Structure formats: C-alpha cells, structure tokens
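With one protein chain removed, the remaining protein chains of the complex are shown where they sit.
Entry: chain A
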Amino acid sequence: MVVLLRNGGMISGDLMSKIVVESLYKIFGPSPDVALAMLKEGKGKDDIMEKTRHGVGVNNASFSIEEGEIVVIMGLSGSGKSTLVRCLNRLIEPTEGTVHIDGQDITTMSPDELRELRQSKLGMVFQNFALFPHRTVAENAAYGLEIKGVDAEIRREKAFEALELVGLKGWEEVYPSQLSGGMQQRVGLARALALDPDVLLMDEAFSALDPLIRRDMQDELINLQEKMRKTIVFISHDLDEALKLGDRIILMKDGKIVQIGTPEEILMEPANRYVERFVEEVDISRVLTADSIMQKVLAVAHLGTDGPRAALRKMKNHGISSLFVLGRDHTLMGVVSADQAAHLIEIGETDLSPIICTDLKTVLPDTPAQDLFPIMHDLAYPLAVVDSSNRLKGVIVRGTLIAALAERKGA
C-alpha cells in the first residue's frame, strides 16, 4: 500500500520535472557487481578500489531538475560530477538506477532512440571546447543540425542565428584555431544552441577561460538564459561560479551528493564539514545579499496611532534605541530615536511627526553585502531594507553584518 502510494507520487513527480535521476550508480570496471554490492553496504571508495580494482564514479545519486532551472553540480575533481552529467545523456552508461527526461527513461533506450534524443533535446558544451579543427566556425555551429539531416540552407541560417546570439556575427567563415579561448567557447555554446535543445549540459564550460573572460561568459549565460529559459545543468568546481549561476546547487564528494540547495541554503546552512570547507573559501561579502543578512523588524511605530510614549515603550521592550516609523500604507516614513522621544514626552507633545528623521538610507533586498559596508559606515541608525515600493522588509545593524560574515568565515 505504502509502496503503491510512493510509486504514485514518483510518477507524478516524473511528469512535473524535466530531469529526474533516481538511485543512480556508476562503477568503472569490467565486472561492477561486487563493487556495487560493497558500495551499498557502505564501504568507502578507496576500500572498494583496493579490494576490487573498480572505481566508484557516482554513488546513489537522486535528484530532480525543473524546467527552466540552472542547476550547478559542483565538487572537487574526482568527485564524480563529470561522470554524473555524462550519465544524463549516456555518454557514460550508468551501472544502476534510472534517468528520466520528460518522463522518458533514457537508461532503457535503444541506441537509435538515444541518438534521436541527443539530437533533439540535449545540447552539450565541453570544458576544452571540443571544436572540430577542420570545420569553420559556421560549420562547427551547424554540426548538430547536419547530423540531424537538416537541409544545408536551413542549418546555415540557424547556425548564423546561434552565432549572432553569442556575439560572433562576422566570424562565421574563420577556423576555430584563429579565435581566442573565450570566442572558441562561444562557438561551443552556439553549436549547442543551434539545435534549440531543451536541456543544456555544460561540463566545466568556463573553467578553461581566464577569470575576466569567465566572468563575461557567466554574465552572458545569465542574459541568454533570461531570453531562452533552457534547463541547464552546469558542472563547476568553482563555488563562486556555482553561486552566481545556480538556481540550485548540487554538491558532490566521492561520487555522493552531499547537499542540494539554493546558493543561500548552501552558504547559510552547510550540511556538513565538507560543504563548510567549500564555503569558507568563498568571498562571502560578494555572494551574500542584504536580505540574507537582515533581521526581522522587532517593532515599528505607526504614524498617527503611535505617540512618543508608545514608541518609547516599544524601544524599551525590545532593548533598541531607535524605531522605524511606517505610514498608513505601511511604507517607510522615517526613524525616531529614544532620546528625542523622551524629549517629546517631557515637553508634552503627543505627535511623533516633529522628530521623525526622514533623511534615511535604505537598500533593496538584493544588494550585495560588500556594497553595504560603505553605506553602514557612518550611519546612526540601523540600515533599512525595503522592497521596490518602499515597504520595510528588515533591518541590518553593523553588528549583524560583521557577525554574518565572521560566522561563515570562521565556521
């Protein structure tokens, strides 16, 4: 009964998600059965290598990827990330487990079905570009279409379009060897895009590029993604890259998935020591944004309803020395300090208006932490985080900011 229910749940999950990977194993070697059994008993990778001479590529990976999402699979070299992504298009045959793409189990496909799937749905971009040196840029970009048997005219047109999309207009007739690394990878990207696949598999696509070019390409991928809405599986060993590109990140170690989560979940709640060590090396201030550091607003004063006494009591109750004031429509009006509120009470004033300091600094939730430092520097009050219609979302006090960074660094 329970099994039935669970299966029912799985099937509906398959229909929803673009890619569903379940209990995937990859053992390298001629007779993986023994090694697989040992792996399931919980034996380690090195142990299995020593006893059976079989390598563990992927160890019980299960996850799903939604349509239009960028998922970054990351880990150090040897963590099985490249193997895992190759199991998605069966460049490497999984030893056990299933991979569903659009609800179709690709692990049981015949070679012809598999070729057809690769031609229609799965574009791939490689670490070392893997451009064909004997073909021009346009011929490279048209390769997938050529394999598919598309007319020469149409494939040329589509290849040109794809090249224009990646900013290589005018370079169609040169050979790859005449291009710089960054441009070569643009060709690689165009070659995958020309097919208009649903899924892009990008194997360390930017790792071979130097840092500045890499950043450009990342930005460009983000831009392209806004237009295209592809499902992208991106392999990386660079956490900064993963945090920048990934809607979600899958962290791998020794063939096992250690954590799956959004960039912030990975940063703020590392699942274990391994993830923590990864996270330590990140320049946190670049990745953290205002909304992940901000604290809940403990108390506010409402203009018109709250007088100086009410305001002062709220401050005392929460042990704070200033209070944000909201208007009728809950937008942020300004801030009052405890001293001034006390002064108002002394002179018998019942309206807060005269002491509201409206000269406030505010930031949007997605402001990077590194931009917060200069703003916070000489601020008498906490920094208000507001959304685009000026509603108060949270506050950041200098202590919180430093603590948030220190906590991550020192973990």
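The working rule: contacts are C-beta pairs under 8 Å (C-beta built on N, C-alpha and C of every residue); 3 or more make two chains touch, one makes a residue touch a chain; residues count from 1.
Everything below uses one rule, namely that contacts and distances are computed from a predicted model.
Asker: Just to verify: the chain that's not displayed, which of "Zn-ribbon domain-containing OB-fold protein", "Thiolase family protein", "Acyl-CoA dehydrogenase family protein" or "ABC transporter permease" does UniProt list as its protein name?
Answerer: "ABC transporter permease"
Asker: Which of these, A:H134, A:K227 or A:K296, touches the one chain of the complex that we don't see?
Answerer: Per the contact definition at the top, the residue touching the missing chain is A:H134.
Asker: For a quick check of understanding: of A:G144, A:P308 or A:G394, which residue touches the chain that isn't displayed?
Answerer: A:G144
Asker: Out of A:I101, A:L122 or A:A369, which is the one that touches the chain we can't see?
Answerer: Considering the complete complex, A:L122 is the one touching the chain left out.
Asker: Out of A:V34, A:M49, A:L91 or A:A338, which is the one that touches the chain we can't see?
Answerer: If we include the chain that is not displayed, A:L91 is the one touching it.
Asker: Kindly note down the residues of chain A that lie in touch with the hidden chain.
Answerer: Looking at chain A, the ones touching the missing chain are residues 89, 91, 114-119, 122, 124, 126-128, 130, 132-134, 143-144, 146-148, 191, 195, 201.
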